[in-house]
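With one protein chain removed, the remaining protein chains of the complex are shown where they sit.
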Amino acid sequence: MKLHEYQAKGVFADAGVPVPASRLASTVDEAVAAADEIGYPVAIKAQVQVGGRGKAGGIELVDDAEEAREAADAILGMDLKGLHVDRVLVEEAVDFVDELYVGVTMDRTEGEPVAMVSTRGGVDIEEVAAQDPEAIAREHVDPVFGMQPYEARKAVYGAGVDRAVARDVSSILGTLYDLWAARDATELEVNPLMVTGDDEVIAADAVMNIDGDALFRQPDLAEMEDEAAGDDLEAKANEYGFDYVRLEGNVGIIGNGAGLVMTTLDLVDHYGGAPANFLDIGGGAKAERVTNALDMVFSDENVEAVVFNIFGGITRGDEVATGINEALEGFDEIPKPVVVRLAGTNAAEGMEILNTDLVTVEATLEEAVQRAVAYAQDRAGATTGGSA
Amino acid sequence: MKLHEYQAKGVFADAGVPVPASRLASTVDEAVAAADEIGYPVAIKAQVQVGGRGKAGGIELVDDAEEAREAADAILGMDLKGLHVDRVLVEEAVDFVDELYVGVTMDRTEGEPVAMVSTRGGVDIEEVAAQDPEAIAREHVDPVFGMQPYEARKAVYGAGVDRAVARDVSSILGTLYDLWAARDATELEVNPLMVTGDDEVIAADAVMNIDGDALFRQPDLAEMEDEAAGDDLEAKANEYGFDYVRLEGNVGIIGNGAGLVMTTLDLVDHYGGAPANFLDIGGGAKAERVTNALDMVFSDENVEAVVFNIFGGITRGDEVATGINEALEGFDEIPKPVVVRLAGTNAAEGMEILNTDLVTVEATLEEAVQRAVAYAQDRAGATTGGSA
Amino acid sequence: MSILVDADSRVLVQGITGGEGTFHTRQMVEYGTNVVAGAVPGKGGQEVDGIPVYDTVGAAAREEDADTSVVFVPPAFAADALLEALDARLDLVVAITEGIPQQDMSRVYRKLRETDTTLIGPNCPGVITPGEAKLGILPGNIFSAGEVGLVSRSGTLTYQVVDNLTQRGIGQTTAVGIGGDPIIGTDFVGILERFEADTRTKAVVMCGEIGGEDEEEAARFISEYMDTPVAGFIAGRTAPPGKRMGHAGAIVSGGGAGTAQSKIDALNDAGVPVGDTPEEVVDHIEDVL
Partner (left out) sequence: MSILVDADSRVLVQGITGGEGTFHTRQMVEYGTNVVAGAVPGKGGQEVDGIPVYDTVGAAAREEDADTSVVFVPPAFAADALLEALDARLDLVVAITEGIPQQDMSRVYRKLRETDTTLIGPNCPGVITPGEAKLGILPGNIFSAGEVGLVSRSGTLTYQVVDNLTQRGIGQTTAVGIGGDPIIGTDFVGILERFEADTRTKAVVMCGEIGGEDEEEAARFISEYMDTPVAGFIAGRTAPPGKRMGHAGAIVSGGGAGTAQSKIDALNDAGVPVGDTPEEVVDHIEDVL
């Protein structure tokens, strides 16, 4: 779960990390009032979960109220890489002489956290990592000890941070690590960490991703989750408790188990179709979950056909079939064609229950995917044809 | 630094460990009022730092106000193993069906903490350990991980604690460990941890020793330190920052370095004398510290003679000599004879400075000790003679 | 011979009295697994289908001489259960639990490295040696004894591939679901080296997915140390960067690390054919048997 910039900065500031003065605004008037209060120049920053906001026009630096009004008006309501901007952060513009990068992430190969510091802040750190790996000092941290002060210093001095601010940067890195550990973060970074002419350091941006599996013990962050979800359908998936990712294609996909669902997506692509989503109903799903899953996929207006692929282990074919019947029997007309493939536990019982008037049944994964791709292409072609 | 029972119970209660209702009282009237408020029966417990208070008459169980008055009157002001009782804890008497022992201490051989649980609570646990070591379940704890819930359960079930209370006892043990770690304790125990007929558990006594070297980061506990010091002279030593232990003999001892001071004590004993104290002025002591040390030892009315033994490493003989001169030159008459032995760094310079009219100088440790013992015996004899 | 588990393994179940624990213990016993004990704090002295339950893993292991544990403990308590299993010095621990916080697993992993215990999972379907014993939640009926080892990060994808194998008459020596989390006890290499050492295993199917670098490491290992032929499958070719595809571990980073293509390339470079579909993987295996 990724926090918005303003949320992450709130968490950082509460922990004592210096951040610029800022206020959240959801109307142009609010934005101008906030800018007036903070004092110019200010930055007006779209609060959406996409990378490269600046390049895409989601961040503007303004010098007076008039410019603030113009910028807020332009940014609020804009569509940024598919996401609607409904809030901006109005933030004090910081005069800086240097931009650093500091971050903490999980090194999954080592099974332990790694802290990173670089004097090449303010740019895409992934690019720095790819082109000049030496420019990033990395320090692995024993997750049980937690980051020791010497480790923070090692990373900071190792990265070549100026001695005048090294002590403060080390201390901020220590605080960030402690936050990372205490708040069940998976990734946390400040880029840039700005250095001012007076050797002050200040977090000009803030990224914080939280481990979704740990939200049960981070109730305040869990409350931020709905707000952070970028898309209406993704918000709905949160509500239903599905692992769901929305994509650009038109073949809706429902399955059980992450690997099998991914494989179904890949096969859709392999057979010339385009997946509309990833939707894992999880292990042991009951009829209601199946109904909810179909509801989700039908709600996606891009979807032209659905493939429902279940290999039962703890999930039972009869439960799945019941759920499909319940979902579809409520419609006068099935909104989009559904192809079903059932295998594994109680697949035979499921096949007996399944109302085959409402769905197309296929025996294998490959056949089911090909059929759904064909349906989607037909319908898309028909739509195009109709409008032509 | 050992907390008083009432202090330790306060710390435990703040952490969520159940303790009986209690109030501290320093007069008989206060004690009776506290007892009336808590409700009878209550225990009236002397708040002094000695073991075996109960056997020595420092704890009384009373059933009504009259008995409370009598007991408070008897205990307040009593002399318990050399310590004056000036406060009592008036505490709800708990009906129990079982007495357990739980404790956490540092296993110095392993360099890590060990938790202990026994169903043989309410008696001297050292005796249980000596006679029936199997009756105590021990669980070493990785100091970096901290005590894990399973470790607490392992100790509690391993000790044979009744399943009806095992969960609560495990949870209390976990809390005690966390306290031990967070409050820089060296030792912490509840003996007995009482089990009531309703399967409630309650800490009927509380012991908590704090690492003196960690008091700098435990400011609230450090404030309790003066109050916890048992003896006026020990309180004075705290103030001066000396390592000081008061003993029963009449030869005052001042030296630098724990091992050498202990050796000086042992030699006093070896040559037929009795040491009055252990006093380490530490490394690199300046003149003022030397003066304070002499003041401390002179203040002990049991002292008949003083041996001052310095082997200079970072401590300089000239500083020591200056301090001795300053301390003694203030007196019209030297209160007690002082024997000085100076060796090591700047010993020769010290000897030149030292006002040998005021002290007796000896070249070796053995000679200095023998001389001081002889002085003490003479003066003790003279006193005895005078009063005969 | 088989890897990790056989009919002689003495198995204890942590969380045996919970719904899932009881259900799958029955399934395991039915399959022939030698389940000798359960461990649930506070439930010591009870029995589940005649299997004695103990309050601690230590007592269960000691009294019933267990060497293997299967963990069905809910995620909030699972790390403690795993540490308890490590403390009891079992040979093998299989963690079925899904949804253990990453930082909990990071600490468990730290402890694991100080022990001689093999941990499989978490968030895995378990381990099965067909015809002998199964640990976990795998549906026993789709497996058949034979000569192909299988290792996978995913549960249902494993079933899919095993089903394809079995339908084509190709049996399995042992199948191992290593789990879909970012931090797992045993990675591909840990299983591949066991298959390589196992004389009964004539070929190996390895099912990877996006995220992390486990498949790339496996490719290096295969190229350097393995004679046994391996066929691969990688799920997640169509996954966009930055989105978690169900498994906590199945995520392509914003920087592009962990893509399916990088894994497929690495395996191909190591001489491992990678199927575009599960059926193609079985074709590759048929070719080498």
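Letters A, B and C name the chains as they come in the text, with residue numbers starting at 1 for each one.
Everything that follows uses one rule, which is that a contact is a pair of C-beta atoms (placed from the backbone, for glycine too) under 8 Å apart; a residue touches a chain by one contact, two chains touch by 3 or more.
Source: prediction; values computed, not measured.
K.L.:
Could you list, sorted by label, every displayed chain in contact with the chain left out?
P.N.:
A, B
K.L.:
Which residue among B:113, B:323 or B:337 touches the omitted chain?
P.N.:
Answering carefully, the residue with contact to the hidden chain is B:113.
K.L.:
Which listed residue (A:138, A:167 or A:286) would be found touching the missing chain in the intact complex?
P.N.:
Candidates A:138, A:167 or A:286; residue touching the omitted chain: A:167.
K.L.:
Looking at the whole complex, which of B:235, B:260, B:334 or B:374 touches the chain that is not displayed?
P.N.:
In the full complex, the listed residue that touches the missing chain is B:260.
K.L.:
So that we can see where the missing chain sits, which residues of chain B does it touch?
P.N.:
Interface with the chain not displayed, on the chain B side: 51, 106, 108-109, 111-113, 126-127, 129-130, 142-144, 181, 184, 186, 211-214, 216-217, 243, 245, 247, 255-263, 265-270, 275, 278, 280, 283, 311-314, 343-345, 365-366.
K.L.:
Need a quick check: the contact residues on chain A for the chain that isn't drawn.
P.N.:
Touching the missing chain: residues 145, 148-151, 153-154, 157-158, 163, 166-167, 170.
The rule we apply is simple: only the chains that are shown with their structure count from here on.
K.L.:
Graph of touching chains, which shape: line, ring, star, complete, other?
P.N.:
complete
K.L.:
Between what two chains do the most C-beta pairs come into contact?
P.N.:
A-C
K.L.:
If you average the CA atoms of chain A and of chain B, how far apart do the two points sit, in angstrom?
P.N.:
Computed value for the inter-centroid distance: 58 Å.
K.L.:
With chain centres taken as the means of their Cα atoms, state the distance from chain A to chain C in Å.
P.N.:
Computed from C-alpha means, the inter-chain centre distance equals 28 Å.
K.L.:
Can you work out the whole-Å distance between the CA centroids of chain B and chain C?
P.N.:
Going by mean C-alpha positions, chain B sits 56 Å from chain C.
K.L.:
Quick check: what residues of chain C touch more than one other chain, meaning two or more?
P.N.:
107, 111
K.L.:
Indicate the residues of chain B shared as contacts by at least two other chains.
P.N.:
145
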